[in-house]
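Of the protein chains in this complex, all but one are displayed in their positions.
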Amino acid sequence: MTEARFELIVLGAGPAGLAAAKAAADSGREVLVLDDNPLPGGQIWRGGPDQAPNARARAAFSALQHPRIAYRPGARLFAAPGPGTLLVELPEGGCRLGYGQLILATGARERFLPFPGWTLPGVFGLGGLQALAKGGYPVAGKRIVLAGTGPLLLAVADTLKARGARVLLLAEQAPLGRVARFAAGLVRHPAKLAQAVALKSRLLGIPYRCSSHVLEASGRERLERLRLSWGGEEGFIDCDYLGCAFGLLPNTETGQLLGCTLAAGAVAVDDYQQTSRPGVYAAGEACGIGGVDKAQIEGRIAGLAAAGRPEEARRLFPARAHARDFADRLAEAFRLEPALLRLARPDTLICRCEDVPLQALQSCSSWREAKLLTRCGMGACQGRTCGPMAETLLGFEPRGSRPPLQPVSLETLVSALSPTDPR
Amino acid sequence: MPEAVIAELPIRLNGETVRVPAGITVAAALALAGQQALRLSVKGAPRGPLCGMGVCFECRVTIDGRRHERACQRLVADQMEILTHD
Partner (left out) sequence: MQYDVIIVGGGIIAAALAESLALAGASVLVLEAQNAGAGVSAAGMGHLVVLDDNPAELALARDGLERWQRRRAVLPAGAEYRECGTLWLARDGEELAEAERKQARNRTLGLDCKLLGRAALYAAEPNLAPGFAGGLLRPDEAVLYPPAACSWLLANAQALGARLLEHCPVAELAEGGVRCADGREFRARAVVLAAGTASPELLPGLPLKPRKGQLAITERYPDLVRHQLVELGYIKRAHAATGDSVAFNVQPRATGQILIGSSRENEDTGAELNWPLLGEMLELAGSMLPALRQCRILRAWTGLRPATPDGLPLLGPVPGRTGLWLATGHEGLGITTALSSAALLAAQILGRKPELDPAPYWPQRFHQLSGSALHA
């Protein structure tokens, strides 16, 4: 097995991770950036440097050229067997990595809510469909409905349209009043306003409906038709794809693995982005949903703080406060309507890995009991998809994830754990 | 200006050779070849990709003899052997 030690390891090569790595490397630290995706960029710049959409993205990717930054794609952290040690699966096998400090920039995943038919092929996450499209998934000519909440609806519509998709409808669950107040509030965030206007104008022609959501997806073997509620009325739309999700959830598993305290479903951090574990920092969506501005600023703060430059980090606090203010407004404007929690029928699946329907969970009193008696959350995704739904729908308190963090081959596990080559 | 030439490479999909653009994910290559459903659930229902980012494990296929690989997290490679519904 290979073993190596780094002053600083950054987990995640999205906006937060790249910014953190650059700030720390500019301050003289040797940095290793790990990311499980085949390409850097995280969710928003998923296609890697070749697909960088703008100058900002190109600037962020320049970090990977830094002489003090090493970058490993396809690297999956799966265990932290002791202080200062990580076990990682690399494409060539398992390895053990030592670190002095660690920055968690593990981003977010989407929040799903179950509705009848949501397991049909052709039903995707919202950002999920965007991510797939960025990876070459064919969308040209497809009739697509996008449903969910927040600005991501517009961003995804933009990506898909640019790739030739026929986006039929954007269904925003929040009522018009809240969305309008949010849009008006953007005046305090002029850059965001410019972005929003640019997007909107390109999207012109796609109906954008508030107080709208999918009631049911149907089709034989794959999605053919949707039943929707729009502003209180019901209707049907025939389509090929649905992109649907309801906001984002911080990826906290790595933080939990390391014993970091969580707060409100995110990794808790102090002013310098340090978690409850000394020397372990977190930045970006992992410590609270807030988008790319917040992610980059927090990344920079974490990188500077880890490199021992607290004064410089402090100078970024006002900008972070501004970004977090935007995040708070976003969360308030696009908070979920209660009706969304009542879409699942008794036979609607909650756990897609083990095919566990809602009714099987309703007789359980806790997440633990549900796991033991129904196998809910015991499948391949280890409750990443169904756990948050069970929490929202049934009030089950989630449990920390068990190692390995990701399914890892026996061979990899053994090689990462075997004693170091004496050579 | 001439259009950029997209490099293609051959992969083996359920035993048949198909040519797909380089640089795309396995999930994308499968969809291009008409395979939206990639696996059967434990009760036998067809399933395709959901999250697109390695979280949901709905896109599991067999790649080069290894089962349970996430198609959305892997890029296609020359002569890659992919089995769906395995």
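The first chain written gets the first letter, and so on, giving A and B; residue counts start at 1 in each chain.
In this text, a residue touches a chain if its C-beta (ideal position, glycine included) is under 8 Å from a C-beta of that chain, and two chains touch if they have at least 3 such contacts.
All of these numbers come straight from a predicted model, not from anything done at the bench.
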| item | value |
| --- | --- |
| Among the chains presented, those that the missing one touches | A, B |
| Missing-chain contacts mapped onto subunit B | 42, 65-68 |
| Touching residues on subunit A - with respect to the absent chain | 79, 81-82, 87, 365-366, 368-369, 372-373, 375, 378-380, 382, 402-404, 407-411, 413-414, 416-418 |
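Definition applied: only the chains that are shown with their structure count from here on.
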| item | value |
| --- | --- |
| Interface residues, subunit A side, partner subunit B - complex | 36-39, 43, 50, 109-110, 112, 119-125, 127-132, 135-138, 221-222, 352-355, 379-381, 384-385, 407, 409 |
| For the subunit B and subunit A complex, residues of the former touching the latter | 21, 23-25, 27-29, 31-32, 36-38, 41-43, 45-58, 60, 66, 68, 72-75 |
